[in-house]
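Every protein chain except one is present and positioned as in the full complex.
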Amino acid sequence: MSKAYFNEEVCKGCGLCETVCPKKIVAINKEKLNKKGFNPAGVTDIDKCIGCAFCAMICPDCAIEVKE
Amino acid sequence: MSKAYFNEEVCKGCGLCETVCPKKIVAINKEKLNKKGFNPAGVTDIDKCIGCAFCAMICPDCAIEVKE
Amino acid sequence: MATFKRPHSLTDITLHYCPGCNHGIVHRLVAETIDELGIEGTTVGVAPVGCAVFAYNYFECDMQEAAHGRAPAVATGIKRVNPDNVVFTYQGDGDLAAIGTAETVHAAARGENITVIFINNAIYGMTGGQMAPTTLPGQVTQTSPYGRDVQTQGYPLKICEMLSTLDGVALAERCAVNNIKNITETKKAIKKAFQNQIDKKGFSIIEVLSTCPTNWGLSPVEALKWLEENMIPYYPLGVYKDKDGDK
Amino acid sequence: MATFKRPHSLTDITLHYCPGCNHGIVHRLVAETIDELGIEGTTVGVAPVGCAVFAYNYFECDMQEAAHGRAPAVATGIKRVNPDNVVFTYQGDGDLAAIGTAETVHAAARGENITVIFINNAIYGMTGGQMAPTTLPGQVTQTSPYGRDVQTQGYPLKICEMLSTLDGVALAERCAVNNIKNITETKKAIKKAFQNQIDKKGFSIIEVLSTCPTNWGLSPVEALKWLEENMIPYYPLGVYKDKDGDK
Amino acid sequence: MEEKVLMKGNEALARAAIEAGCRFFFGYPITPQTEVAAYMAKQMPKIGGTFLQAESEVAAINMVYGAAGAGARVLTSSSSPGVSLKSEGISYIAGSDLPCVICNIVRGGPGLGGIQPAQSDYFQATKGGGHGDYHMIVLAPCSVQEMVNLVKEAFDLADYYRMPVMIMGDGMLGQMMEPVSFGSYKSSKELAEKTWATTGTKLERKRNIINSLYITPEELEKLVVERYKKYDTIIESEARSEEYMCEDADIIIAAYGTIARVSKTAIKRARDKGLKVGLIRPITLWPFDKKPFEKYSEKVKSFLTVEMSMGQMIEDVKLAVSGKAPVEFYGRTGGMIPTPEEILEKLENMMGGER
Amino acid sequence: MEEKVLMKGNEALARAAIEAGCRFFFGYPITPQTEVAAYMAKQMPKIGGTFLQAESEVAAINMVYGAAGAGARVLTSSSSPGVSLKSEGISYIAGSDLPCVICNIVRGGPGLGGIQPAQSDYFQATKGGGHGDYHMIVLAPCSVQEMVNLVKEAFDLADYYRMPVMIMGDGMLGQMMEPVSFGSYKSSKELAEKTWATTGTKLERKRNIINSLYITPEELEKLVVERYKKYDTIIESEARSEEYMCEDADIIIAAYGTIARVSKTAIKRARDKGLKVGLIRPITLWPFDKKPFEKYSEKVKSFLTVEMSMGQMIEDVKLAVSGKAPVEFYGRTGGMIPTPEEILEKLENMMGGER
Amino acid sequence: MATHEIILAGFGGQGILFAGKLLAYCGMVSDKELSWLPSYGPEMRGGTCNCHVILSDEPVSSPLITKPTILFAMNQPSLEKFEGKVAPGGFIIYDSSLIASGVTRTDVTGVALPATQLAHEMNESKLANMILMGSLIKHTGIIDIETVKKALTKVVPAKKPELYDVNLNCILKGMEN
Partner (left out) sequence: MATHEIILAGFGGQGILFAGKLLAYCGMVSDKELSWLPSYGPEMRGGTCNCHVILSDEPVSSPLITKPTILFAMNQPSLEKFEGKVAPGGFIIYDSSLIASGVTRTDVTGVALPATQLAHEMNESKLANMILMGSLIKHTGIIDIETVKKALTKVVPAKKPELYDVNLNCILKGMEN
């Protein structure tokens, strides 16, 4: 089953992915800062991910891959 | 009764007035050349003129006056 | 029965236009309008670059000569400085619809409160007969010697149709001066376009289909016929937009 | 269930856009289209002046950077030289709808066989948030600090509506990328606009309503909401012209 | 003197224009001068003035033409590529004898170039970017305070001579803040009423025509020659420059605008090291002030032109010096700013082992 | 040599371009060069080339940019106001190192001016009408035959140096007919393949980018400095002029283009009267050929620059002469053409009672 | 052949440029050096129009004629404008149908021909120019008729060969006068 993989260093923390996940499992990690100075997004519960790729489709920075 | 008066020196001999006169009394005078080198238009039979001013309305050079 | 004389707002300088050129008719209609509305003292005209470039010699009011295509921008500058003046531009199709496209569209979109008189003669008259944006498909000109090929040279621009999509436009009407009826209509349209400005209604444009006997290679009378048979069918006359709804 | 990875036609250079800026989404859709149509080797893109100026860094194909507003003219030059190449421009609303109005209208009127991707974010992003021709009435920008006043600053330009009056236009469609459904639609539209070119159908333009969180002064998520609530109602999505009749 | 305020060059420019009575601004955004328009957009509506963002630089300059012809004090502002687009319009304004003020806050070129400060539009401004025989007065302030003073004067010069006046700054000058006082505005010239303006005849006078077309070459020539007589007066009476430590100098630097300030720092350091260096800072770029160059050309060992370009003003320096002394060049371009250290090094090289 | 044909300068220009392999023309009508486009409109479709009438000069020059970037030999043509509008585009072309040929068939200015022949765009052409540090090669033919030769060469120079080349003519040269032979075209330079052109990668090479934006000033400066090295080579190897009766001359006239021919007539008449007068006729206006001026500057009594302008090339003459001899000026402007008689009178005045 | 500097002038539409071209082609077919320089201007009927033709054995330096050796005038303003410029000893021919005054100078040869009237009579009202040209050739002898015939084949549009005869007839007519 495909799952979403977030590239935290590419992410700019915009939060768009969060708004489209049907499973509500995407969230910005406020605790973390990547090298560019952003709070990156990530999946809170990867098991729930259905690999729909919505998050990837809206990500302006191609920070998300969806793969097996 | 108003009549059409043609200013031959202003006229450029375009012939547009000829096409709109309801009385068909306007004609280009092929025999004459004005100072600018054009054959001027004129009224052939002023008595027939009904003073409708159609000739004047279409004249691009304001060469025609219609007056008492 | 009528009387008829040269309008006061037309100076007595001899027009330089070729015999039969429709520019002269439209000049007179504009001058009559200025006379009738009693706005000679407050009108400022803007001449284009094109055969009408010398319009600044002909209208008995303050005039500015604009760079090719920029008359609407120049008019905007004038109008903004003296909003109570009546400001009009007088432009050809090369001027208004080619090089001046952006200035035309944006003055219209701004609803700039000016009056635009647009002479569409389907050709660049002044420079000797090149293709204009409004040249008909198949029409032969100096730069479309094999006839305008829409595949490579594009389709004619229909200015009234295009501008009437813009919210700032108060009036967009297409006329012709090929016969007495149409001359009368054109006069009415021009007068309305000026009145609109006095009433602060925004941008009004009157497109007048016109002949260029010289560069069409036709006599003035033949040219009128060509206009009737070719231009009017392609560019239907009428009101394209009127904010008031009435005509 | 799906798989998803960065399209090949998008280089791996990090996009310089602000967080949440919709430019990035549209870049990806264009790149996916190039991949899917298998035209990477024949595509030549034209970057604008605007936030997308660096587009030449991002598309994995030959690129030219055009002067502000002139992308359609540049694309015309490229396309005429190599008609078998697929040539697209990628332009913002300042670029395409203000300074480039004439080039846009005339490339469209010519039916120039190119594809235009038009990012309408109702603002000048690159220069720090000035009013664009597409800025909404009342919208506050750096140069409309009291909100765009249509009386003095004019009405927004509706590009699809305006261009759809032109005979040379094959396709004019307005989209948005604010949600998955619209992203999917946008992708389809972009693909059709490229396919049209391959099929030699003429000028195709896809307008994409987009956010500029930075200059709107909103978070990326708030910006999407503002777009939904303000831009989409003013600029209705949909096909404005499709020469084929089918969609 | 009025209290000083801290202000960006671009904003000070805009405010000075308003204080000089400018009520019309037409422009198109471009870095690094966007603050000019932003300031105008904010202030003009408050004082009944007009700020209008044009659809392009071409439209903006033609709006300026219209407004100037209608008798207004009018300003437009842009940066390098935008000024190129204005060249046709500027030529029209010059050819129609209209007064207006045009700002170029120069950035690196050619083409899209960069947005950092540069002086590579000197030729364009002084020799005529547009076509035909014409000139503009070009003023080059070197500080925010001088920007304010010169902008005010620019409007007076424009009206007095009925011609376009350009303010030439650069990104650095536009973006930096300095304390500045505005004082009150009083025209620096006695100005005639604009009886030539197209304000509508009110049926009280003959119609006015604003025009640059003269189809008879005799007529056109006559007008141009007349205009050049006016230019001669301007060359005579308006050429202006600042001299700094020139009296005893072995080397005189020629530099204008902000880089003249950098040069001053270099000169101080040079003097600390015992090198006698001075500065001539042209304030008017056109007319170019030849006099100080003529004055010192037989006294100095050499001149050094320092520019943020590949060397443009140097031609005017050479024309002024006319072979009487060597004229060397140090420049950086594309947005690079020569540092005092670099200039100092160049000075030391020029002096060779001589010291 | 091929049979001669009688042809207008403008048409010969167009035909020469086609013979040099130009297959793309983008332009906008303007007097006095409309015949160029008319010829192209007629011929290009016959040979599979493209003639496209653009919506404006701005669009035309940007189409040229696109086509040049795509690897084509491309021409545009205009006259003074139209060339002003092209300045931004020309600066972009120079800044992107693209080859193309631009013609300016100069008319009187400024503004709308007139349509008669003039040379008042010399500054614009040689110092940069556009913004930023850049140059074009500027070629100034004086006869229809030379027009043909230089147009062909212009394409080679453009391709060889990857830069815009301008042909500067005037209304007289464009409109006059003279017998001309076209010969056959052979490139005057060894030309490399245009591997940098945006022709589509065909997946066979890395992508090509045509660009003039360099946001880092260091990078932009580096490129500009590189480009100026190329310019130095051009100054070294391409500067060109004709000398006529200079050897024994007391006065040397400097004049280019058609007015150089008028000057020759004046020189013949002067020699008939015993005045020793010669001519240096710059063929490349940029680079300006300083050598002959340097060579004669210590031999002659003075130089006389004759221009159809208020005096523009005279600055380059003065820079070349560098104070070693007086440089006088005779010019007419606005479409007026100096006659041999006028020039002769000026020469006689210069010689004073001395003869 | 000496150097001939010929100014042809008249109204637009009178075939001034065409007449000048004919002369220029005469130079071409007889291997002379030559130049042809028209006046040009906005496309307006009724304007005046002129052209300068130089035929010479030596390369032409200035194509601009300031002292014509020959003036060919087809309307009043042209004669007025150029008469004073003709070189002493020069030659002036003009269409006396359209020009009321005559040549006033005494140091030049003046020839009057009612070319327009003759053209009307021949029913070739547009070819007064060729009639005047015939007369010019006869009086000045600057070119022979064989050269003119050769040149005429080059100026007459290839598509309308019938024009050759018409033009030639007018020239011959002019040579009778």
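Read from first to last, the chains carry the letters A, B, C, D, E, F and G; within each, the first residue is number 1.
What we mean here is this: a residue touches a chain if its C-beta (ideal position, glycine included) is under 8 Å from a C-beta of that chain, and two chains touch if they have at least 3 such contacts.
Because the structure is a prediction, the values reported are computed rather than measured.
Novice: Looking at E:Gly95, E:Pro141, E:Gly171 or E:Gly278, which makes contact with the chain not pictured?
Specialist: In the complete complex, the chain left out is touched by residue E:Gly171.
Novice: Of D:Thr76, D:Thr127, D:Thr143 or D:Asn196, which one is in contact with the hidden chain?
Specialist: Of these options, the touching residue for the absent chain is D:Thr127.
Novice: Extract the touching residues of chain E with respect to the undisplayed chain.
Specialist: Spelled out for chain E, the touching residues are 4, 6, 31-32, 115, 171-172, 175-179, 258, 261-262, 264-265, 268, 337, 339-341.
The criterion applied here is as follows: only the chains that are shown with their structure count from here on.
Novice: Based on which chains touch which, give the shortest step count from chain A to chain G.
Specialist: Each step joins two touching chains, and the minimum needed here is 3.
Novice: Identify the chain pair with more contacting C-beta pairs: C-E or D-E.
Specialist: Spelling it out, more C-beta pairs touch across C-E than across the other pair.
Novice: Of the chains shown, whose Cα mean is nearest the mean of all protein Cα atoms?
Specialist: F
Novice: Can you compute the centre-to-centre distance for chain C and chain D, using the mean CA position of each chain? Integer Å is fine.
Specialist: So the centre of chain C lies 34 Å away from the centre of chain D.
Novice: How far is the middle of chain A from the middle of chain F, if each middle is the mean of its Cα atoms, in Å?
Specialist: 59
Novice: By residue number and range, which residues of chain C touch two or more other chains?
Specialist: In chain C, the residues touching two or more other chains are 17-19, 53, 65, 67, 98-99, 101-102, 105-106, 126-128, 133, 153.
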